[in-house]
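I have a structure here, written as structure tokens, and I will follow up with some questions on it.
What you see is the complex with one protein chain gone and the rest in place.
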Amino acid sequence: MKKIKVSVVGGSGYTGGEMIRLLLNHPNVEIQQITSESYNGKPLSRVHPNLRGVDLKFCSAQDLEPADLLFLCLPHGQSAQRLEEFTKLAAKLIDLSADFRLNNKDAYLKWYGHEHPKPEILTKFVYGIPELHREEMKQADYISSAGCNATAVILGLFPLIKAEAVDLDKPIITEAKVGSSEGGVKAGPDSHHPVRSRTVRSFQPTGHRHSAEMLQELKLDSINFSATAVELVRGILATSHVFLKDNLTEKDIWQIYRQAYKDEPFLRLVKESAGSYRYPEPKLLQGTNYCEVGFELDQDSRRLVVISAIDNLMKGAAGQAVQAFNLMFNLPEETSLTFRGLHPV
Amino acid sequence: MKKIKVSVVGGSGYTGGEMIRLLLNHPNVEIQQITSESYNGKPLSRVHPNLRGVDLKFCSAQDLEPADLLFLCLPHGQSAQRLEEFTKLAAKLIDLSADFRLNNKDAYLKWYGHEHPKPEILTKFVYGIPELHREEMKQADYISSAGCNATAVILGLFPLIKAEAVDLDKPIITEAKVGSSEGGVKAGPDSHHPVRSRTVRSFQPTGHRHSAEMLQELKLDSINFSATAVELVRGILATSHVFLKDNLTEKDIWQIYRQAYKDEPFLRLVKESAGSYRYPEPKLLQGTNYCEVGFELDQDSRRLVVISAIDNLMKGAAGQAVQAFNLMFNLPEETSLTFRGLHPV
Amino acid sequence: MKKIKVSVVGGSGYTGGEMIRLLLNHPNVEIQQITSESYNGKPLSRVHPNLRGVDLKFCSAQDLEPADLLFLCLPHGQSAQRLEEFTKLAAKLIDLSADFRLNNKDAYLKWYGHEHPKPEILTKFVYGIPELHREEMKQADYISSAGCNATAVILGLFPLIKAEAVDLDKPIITEAKVGSSEGGVKAGPDSHHPVRSRTVRSFQPTGHRHSAEMLQELKLDSINFSATAVELVRGILATSHVFLKDNLTEKDIWQIYRQAYKDEPFLRLVKESAGSYRYPEPKLLQGTNYCEVGFELDQDSRRLVVISAIDNLMKGAAGQAVQAFNLMFNLPEETSLTFRGLHPV
Partner (left out) sequence: MKKIKVSVVGGSGYTGGEMIRLLLNHPNVEIQQITSESYNGKPLSRVHPNLRGVDLKFCSAQDLEPADLLFLCLPHGQSAQRLEEFTKLAAKLIDLSADFRLNNKDAYLKWYGHEHPKPEILTKFVYGIPELHREEMKQADYISSAGCNATAVILGLFPLIKAEAVDLDKPIITEAKVGSSEGGVKAGPDSHHPVRSRTVRSFQPTGHRHSAEMLQELKLDSINFSATAVELVRGILATSHVFLKDNLTEKDIWQIYRQAYKDEPFLRLVKESAGSYRYPEPKLLQGTNYCEVGFELDQDSRRLVVISAIDNLMKGAAGQAVQAFNLMFNLPEETSLTFRGLHPV
């Protein structure tokens, strides 16, 4: 089979590095070019030490050649600004920034605080969670990645919302505990090790932009999201609290999740009665594309606590993009995504 | 001034060790005896390496002599069983276990799953948060410590509840992120370093016993508490979500907290507009008796996120017990509790 | 091609778990049985949460059937005691314990403090570092794994010693900084998270048993090894100090290492002039079978500092065993060992 020619635009950040790692192992892909303006001409291993031994160098985006698909791993705002440049180079795009996640310009204005520069294009991008948009992805030319926190929360709650199990008169409250790689490759005072180490830091108690994606994809009027940084490099644990409609038992909940996720290759239900790992844990998912979901029901209050975990750079970014890519090109969905994760770690 | 003679019963655990550390620096205290059955006859530093150089040994509880006050740092259940033994030895007791925290035997049965062995004694213990029970403590003979998670949550929410700022028709949801010392000195599979390291583990999503204390002290009908273990040895960050009554602004909330805590020596409001530490962080409180409280209001939803942090072994255990002790004996409340904490750490 | 039938004896520990993970991905292997007496009948994921979704259960060693090869992952001492049992079941054995690492019973007595139960068998096992014993492994029936610390030190120093670059009149001093998984799956007071967390603990300043392997394989009369525990779950960094013979330059050293390792699939020289990762770092090697080696020469003193890093469960245990297995069965040496590692992590 002829290989699919892809290029990675903006390959020196954490998402770019993870994307390259996955593409190097992808049997159907030929990596054509990887751009970085800061590291133009330098070997990949200069910034991605795990790619030592890979004989590839960064080039400038100015030297990009036509490809079958571009993975855009640029800082927020750039994909939208330079969209025409990229659509000329490739018929298909997967954008990993936040630029095309919302399909509504008003939502964009509300959560990002400024007008979207290309509002007319917003609806052309499929939102990047395959479990919600698999069929659309198979036909799509443009896919936008999903926010990492949004992915963790949405995949935890989607089956319940869809099954109308949640009492929407009561608030949904959800908190993500996140690792430091979520802040990206750029060093700053907040990520300085003596400051960031062992922190439990409520860095965005309200108003997080990923909330907009949760509202859009879960079709909710309101969701209450908070984000807290913890000691971890990779990983998100989202704890979501919803109140169930009256007549539902824990067994019903099991059935709802099993029904929704039984054929999903990357969704795993985790709810053990014994052992140290009874619920999902992000550290076990490092390097994998899995999203693990568990739950516990408080019979008295009808509160259901939903626990969902991912690796923010994998299922929350590059891994999910490869999953979408596989769907786009009609390849087996798990291609290049079979790493099981390590234990202990 | 004549020194107060105190003994520590059960001095080999983490709470006991912290208690000894504080008492050694207390100018009004003479430590008479420290018991441990497992380490009877051994120097303190055998289990408390930070007490090297202190010339004291553990003795058996069988050799306890009368004292002015006993600090009981025994495993759950023992203080209640052996209460008469202790009341004979000292007129005053401060119990650091969970045995006397609830003043109602039905609540005890519901949350602990068995009948309290001495229900008639429950009301004789003052619940151990000085900010709520200062005047009672000054008269008290018996004080029961407060649960560490309960302390963090109660001190975060108390001013709001008291001021009737919270819409109690909507659920209150609160989650504690906790360090490993909360599990105590005893090793086991869950605390094995390769397992516990860098965990973000939802170890008690519902049904945590400290909920009973929150209900009792905040006089609520319902509270939704979850506990998650994070990579930290000491410390708790509680994130509590409440919905405010309609007419309250952020300025009003400031005023409520200032009013409640302005004279409190160990309560600090933390809500900065700049810097890396804009909200409370438990790592900064290691070794201190402070509880720091911050908040952020989401205008749209009326959700107030309250962030409160403590050191679970200090304000959540031994430190708060010394604060209570100081009140009991009419000593300056901050005696032996002036450590400011370290930065960076 | 017909698959090779293998069983893992003692599959519930960390080495066993890593072995299973690798064998599951090995295209030429059929896993026949995995034994555990404690978890007999339980699914693998009960102790190896990263193997969720794998439909295999532990059985008792009593139910072992004949196989092409057994991987023995038992606690120290058991393989030697039960050797006949295993040789009856399979013509080929790879033992991951310390029982057959030394080929000399006197060395065994000296370092292990007791007589070897089967001294006559010691020379039948090939020592498990492929870079030193590749040709022997291709003919071997029995291979003994190498100690993890020994592997890191030996692979760092072997080229220098072989090239006679080291002044052996001066002492060789080497220290391993190691993660907590080196201590195995069993919990105890030293591995209790509040105790082990963030430790920098000199747990074996002298007398470490792995020294015996270094002496044997490097053919030295003396080596001065120390072991220090650091905050890490997986990984070893060995820092070795040797003094060079007079006439050698840094360029010569480069040449020696390049010559020795240029065709080695799992050895990488790391010595960068820029970036954050100028020398080997164990965290980058988690899950990989690489050993990375770097060095720095102090011209004045002729001291060469050699820095070598591995993942103790991979190149230091299961990974290296699979590498040896591949050689034994004439398979491509990298089969099932191509994971590049993660960054950031």
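Letters A, B and C mark the chains in the order given here, with residues in each chain numbered from 1 onward.
Note that a residue touches a chain if its C-beta (ideal position, glycine included) is under 8 Å from a C-beta of that chain, and two chains touch if they have at least 3 such contacts.
Since the model is a prediction, treat every value here as computed from it, not as a measurement.
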{"item": "Hidden-chain contact residue, picked from the options C:Thr87, C:Thr199, C:Gln216 or C:Gln255", "value": "C:Thr199"}
{"item": "Touching the absent chain when the full complex is considered, from C:Leu160, C:Leu237 or C:Ile253", "value": "C:Leu237"}
{"item": "Residue in contact with the excluded chain [from B:Val8, B:Ile31 or B:Val47]", "value": "B:Val47"}
{"item": "Hidden partner chain, residues of chain B it touches", "value": "14, 17, 21, 24-25, 46-53, 181, 233-234, 268, 270, 274-275, 277, 281, 284, 286-287, 338-345"}
{"item": "Residue numbers in chain C that touch the chain omitted from display", "value": "170-171, 173, 175, 177, 189-190, 192, 194-195, 198-203, 205-207, 222, 224, 226, 228, 230-232, 235, 237, 239, 241, 243, 276-283, 294-298, 300-301, 303, 305, 307, 309, 344-345"}
{"item": "Residues of chain A (touch criterion as defined above) contacting the omitted chain", "value": "14, 179-181, 185-189, 191-198, 231, 233"}
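Operating definition for what follows: only the chains that are shown with their structure count from here on.
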{"item": "Pair of chains whose C-beta contact count is the highest in the structure", "value": "A-B"}
{"item": "Numbering shared by both copies at the chain C-chain A contact, with half separating same from different", "value": "same"}
{"item": "Chain centre separation (chain A, chain B; CA means) in Å", "value": "38"}
{"item": "Gap in Å, rounded to a whole number, between the CA centres of chain C and chain B", "value": "46"}
{"item": "Contacts with 2+ other chains: residues of chain B", "value": "189, 192, 194-195, 198, 231"}
